[in-house]
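Here the complex is missing one protein chain, while the rest keep their positions.
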Amino acid sequence: MFAFIVRRIIGLVVVLFAVSVMTFLIFFAIPGIHPERQLAGRNPTPETIAAVKHEFGLDRPLPVRYALMMKRLFISRDLVSYGNQALKVVPAIWEAAPVTFSLVLGAAFLWVVGAIVIGLVMVTFKGTFVDPILMILALIGISMPVFWLGEVVNLLSQDRLHDTFLFSWVPPLGYVPLTQDPWQWFLHLVLPWITLSVLYIGFYARVLRANMLEIESEDYVRTARAKGLSPRRVLVRHMLRTSMITFVSLFGLDFGVLVGGGALLTEVVFGLPGVGMLTYNSLRSLDLPVIMATVLYGAFFITIMSAVVDIIYARLDPRIRPA
Amino acid sequence: MKRWFVGSASVLIALAFVAAGCGGSSKKSSSGTTTGSSSGGGAKGGTLVTVANAAPSGSPDPQVNYTLQEWQLLIITHDGLVGFKRTSGKEGTKIVPDLVTSIPKPTNGGKTWTFTLRKGIKFSNGQTLTGKDVKATFERLFKIGNSPNAGTWYNVIQGGDACVKTPKTCDLSKGIVVNGDQVTFHLTTADPEFLDKLAVPFAFILPASTQTTNVNIPPPGTGPYKWVQYAPSKQIKLVRNPFFKQWSADAQPNGNPDVITQKFGLSVEAEVTAVQNNQADWMFDQPPADRLGELSSQKYASRVHVNPLTATYYFALNNNVPPFNNLKARQAVNFATDRNALVKIAGGPKLAVPTCQVLPPNFPGYEPYCPYTKNPGSGKWTAPDMQKAQQLVNASGTKGMAVKVNTDTTDTDKALGLYFVGLLRKLGYNASLQALSSDIQYPYIQNSKNKVQFAFSDWYQDYPAASDFLVILLGCDSIHPNSNSSPNIAQFCVKSIQKKMDQAGQLGITNPTSANKLWAQVDKEVTDQAPWVSMYNPKYIDFLSSRVSGYQFSPQWYFLLGQASVK
Partner (left out) sequence: MAEFAFEPEPEVRLAPGESVKEIAGRSPWRIAGRRLVRNKLAMGALVLFLLIVVVSLLAPVYAHHVAHTDPFNSNLTGTTTVNGKQVEVIQQGGGVLGLGEIPIGPTWHSNYFVGADNQGRDVMARVLYGGRASLQIGVASALICSFIAAVLALLAGFFRRGTDAVLSRAMDLIWAFPVYLLAISLATVLLTKSTGLQWGPIQVSASSLWLPTMIIAVVYVPYVYRPVRGQVLSVREKEYVEAAISQGASNFRLMFSEIMPNVLSTIIVLLPLMIATTVLTEAALSFLGIGVQPPQASWGTVIDDGQSLLYTRPWVAIVPGIMIVLTVLSLNVLGDGVRDALDPRAKVRVRE
């Protein structure tokens, strides 16, 4: 087990290194990318550009530039954005992360509860009209592009139905920190939470249903039934619990992706200044220091969650040793 | 200067504005205008809360930043030796003495300027301003190494060129001589725009003790406010400078609000909502297109002000690359362009005015001129002349050539590009769109290596002088081959026209009026050569909360934040 964990940690470092090198190389492969030009302002003379280039070490060979950037990102932590030189990259991520965590944790709560409830209802009412209806609803949830759903939600809640009792409570787009005003924090996030979780509720409810139906035919479930345990007890104690293994591992991966900036579209549509928004803005302005930091941040969460999932699996079944 | 909000993609929309006093834009605006230069006008106190999508781009250093967003704040925290009069209307383009007692006449053929500093002016750290600070400020401009215009505007000071080459050891003792309250500038050549250059934030005086590397918050200045917070992802905060005593209501009137903040991070949509609900007093960005209807309505119209800008939106035609190295081809596109369609993209006739020429209206040297219209002669554009355009294309022999239309990716600019893709196809070219991220596009189109044929750009005045458009954007000296900094995007260079520009520049030192006549001629001759497709002059929308009074729009600095009152 210990060796396995060490191997995964080494794997994590290797992946992060490779991701950062790839980001760096792709960035400098883009013709027209001249950070010194960005740094020098609007209409500099060629001399000024040359001076800025030297000042920021941009005339050095690529490996040296890469090392310098990594040093400023991880060791001295004073890497600044190319776009606004008062913007320090590391604090910027620290400020954006709570927004993303607020969004993803709330949505995750909704989707776990929602998926379990709907999954249980579908299994319980299997064979009746309820099951296929919920099934189709879950499929519709999976089929909606999240950014489009967000726009439609905005259209209704901010404009068309804003003055009706349904949505009159909806605050303007944006984010209010939890520490500043918990109630406003909650109000600002309700619709983003729902929008983000719709897809996952649909997906997880279906996974759960399929899993539970599969387990239903297993011997130990039949034994439990034969012993005269109540159907509810069998459902929750035996079937749900066992199905949660797949559920939890899938959840781990999705959670990692979202916390790492995968909720970009939701953040953009609802104007939430999280890591996804930061990524989006830095990509639009091709601001390498911020791109680098957000990419590494995202890769870190994705890789670590997938390692955690593998470890959980390995604990459950020692035969599994993912390559 | 290039549009200041490049990069903040959401803004996009059309610029706008409101002809001061024209259109139904509110009684308030006219009452605001009449408060004019009255310094102490309006009630004092309170906090003016402004919102913006993002912090001004670039370094926050006052000698490096080149955005209107930061300049609007720097003008109330710092002073130049001279300044633009703080008022609305044409008066606002006038240069008045600020830190100095009067505007001197230059001697030695325009090469020597001697100023006398006012006595007793203090920085916000309590130090008294002296001649030493003036000299140090200009040396610092070169020493920091990344001040954008150091090598183009200020190298005219003797010793400046050496400073550009070796910034670290910059020494301007020859160029700036301090003698008590007297500061004398020695220039290498006469410069008709020297006073304009002293009146913009690059030349605002900083304490001599300021570090010679970029600062993260503007250092102490002499204006009525001082910077206490600069957090690029949160907010900027200015409070009153306790050492400020008003010395000239024209140059630096005392401010009305006690505190001025600018909050960042709201989407433009949310900015509109915040101002509508009076949660913010003013939004820096332009309102998005789908909110303009609301702002036009009875409910908000009185809080909206629209002013014309001295700016031109254009597509540059590369004069060195086929097909637009052919005069007939360039003129053909100009004749074919339906400027009404472009105005629609820019938000309609209330927000943009069609143009065919380089200089914007209300600008020194401007005389209406438009040869590229049906029934030319009036100077006004009325309708495209498709027939003439087709004839010219046929005659040019460039039909069927491939043309890439280059724009940036903001909505409005991309829409303008798409219009031209369609138009060029109609004219018989094989046109396609190349839409690049704003931060890449501007350097990319300047570089002659990239052989860009047809590129979107725009230009906002730095200061009111014809040369700020004609020389910078269309002068032979503004072409730097294979450089990302070559503002003459069209690579337009006609010897005879260049000669006239030089003449007009010389004349400007002694006789500005006849110089402007000459500039008008240059504008016409350039327009006849069709290096650009000039599209329109934009207008600007200011949307205020209901508690703001004393709105003034300076043609140089736009909304004067310090003169507004929130009490």
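The letters A and B name the chains in turn, as written, and every chain counts its residues from 1.
We adopt the following convention: a contact is a pair of C-beta atoms (placed from the backbone, for glycine too) under 8 Å apart; a residue touches a chain by one contact, two chains touch by 3 or more.
Owing to the predicted nature of the structure, the values given are computational and were not obtained by experimental measurement.
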Request  = Among B:94, B:119, B:165 or B:425, choose the residue that contacts the chain missing from this document, as touch is defined above.
outcome  = B:425
Remark   = Which of A:176, A:213, A:229 or A:244 touches the missing chain? It is A:213
Note = Hidden partner sits against chain B at residues 13-14, 16, 18, 23-25, 288-293, 295-298, 301, 304, 306, 338, 340-342, 344-345, 347-351, 404, 409, 411, 414-415, 418-419, 421-422, 425, 432-437, 440, 444, 450-451, 541
Remark   = Those residues of chain A that touch the unshown chain are 11, 14-16, 18-19, 22-23, 26-27, 29-32, 132, 136, 139-140, 142-145, 147-148, 151-152, 154-155, 158-160, 199, 203, 207, 210, 213-214, 216-217, 222, 246, 250, 253-254, 261, 264-265, 268, 279-280, 283, 286, 291, 295, 298-299, 302-303, 306, 322-323
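Just so we're on the same page, only the chains that are shown with their structure count from here on.
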Key: Whole-Å separation of chain centres (CA-atom averages), chain A against chain B   = 41
Ask   = Contact residues on chain B for chain A in the complex?
value = 1-2, 7, 9, 54-60, 64-66, 145-152, 164-165, 167, 214, 216-217, 230, 232-233, 265-267, 269-270, 273-274, 277, 409, 436-440, 443-444, 447, 450, 472, 480, 483-485, 487
Key: Touch list for chain A against partner chain B, complex   = 30, 32-34, 37-49, 51-52, 55, 81, 83-87, 92, 95, 172-175, 271, 273, 281, 284-287
